[in-house]
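One structure is given below, represented as C-alpha cells, and several questions about it will come after.
The complex appears here minus one protein chain, its other protein chains still in place.
Now for subunit A:
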Amino acid sequence: TMSGRVIVGVKRVIDYAVKVILFCCCNRPIYVLIFYPVVTHLTLCLLANVSQLTPGDCCTRETIRTALAMGADRGIHVEVTGKDYETLGPLQISKILAALAKKEDAQLVILGKQAIDDDCNQTGQMTAALLDWPQGTFASEVTLEGDKIKVVREIDGGLETIKINTPAVVTADLRLNTPRYATLPNIMKAKKKKIASMKPADLGVDLTSRLEVLSVEEPPQRQAGVKVETVADLVAKLKELGRI
C-alpha cells in the first residue's frame, strides 16, 4: 500500500459511437480507468479540464460527479473560459496538472493515454516532463512494489515492464481494468460532495498557446480504387498521381 494523494485527470469528449459532422456534435462522457486496488488506500483527487462556465453549464460538473460516483474522494474543477478555452491543448493541460500535482503534494498522477477527440497522446508525457517525474505510459498493469511502481506497458512490439520511482505519472491503456459502473446511489451521494473550483491564474499557469489552427476539414471522401494489370502500370499510375 502507498500513502499519499493520487490525482486522476478526467476529460469530457465526444461519444465514440457518434458520427462527427463539422457543424454539430454530441457529447457523452468518457471515463478514465481508475485502478481500484490502489484507490482503497489513497485519497483521490479529480481534476476536470476543458470547462466553460456559462450559466446552466452543468456538463463538466456532471462528468466530475460521475467520476466521484465511481470512487474518487474529491473533485477539482479548473475553469477555463473564452479564448483560452478555444486554444486549450495538451501543453496547457499538462501545465495545469503539474501545478496541481505540486499543490496537492501528489504521489501519482493518472491520466488517459490518448483521448478520442484530438488523439494527441501527449498530456501524460508533458506533465511528467514539467514535473521532472518518471512516467509509465500505456499501462495495462500497475503494481506497487515498496515505494516504486511496476508498470507493464502496451507497446508496438509487445509488452514492456518497467519499474519507476514515485512520485510518477502513469497513463492508462484500455486493458488496465474494467471500469466499475457509476451506480445511482453513488451518483446521489456524489451530488452532495463538494467540487472545488479554481482558475488557472490561481495555479500560476500561463495558458498561451504556441499553436494556431489554420483550418479544420473533414477527411477527404474515399475514392474508388483503380485496378491495374501489371507492376509497371502500378508504378506509372503512382508517378502520375505524384505519389512517387
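Here is the rule we use: a residue touches a chain if its C-beta (ideal position, glycine included) is under 8 Å from a C-beta of that chain, and two chains touch if they have at least 3 such contacts; residues count from 1.
Here, contacts and distances are computed from a predicted model.
The unshown chain of the complex is recorded in UniProt as "Electron transfer flavoprotein-ubiquinone oxidoreductase", chosen from "Glycerol-3-phosphate phosphatase", "Electron transfer flavoprotein-ubiquinone oxidoreductase", "WD40 repeat" or "ATPase H+ transporting V0 subunit e2". When the omitted chain is restored, the residue from A:I116, A:A129, A:L159 or A:M188 that touches it is A:M188. The chain omitted from view is touched by exactly one of A:K83, A:K163, A:R180 or A:K199, namely A:R180. As for the chain not pictured, it touches subunit A at residues 15-19, 21, 23-28, 56, 58, 178-181, 183-185, 187-188, 191.
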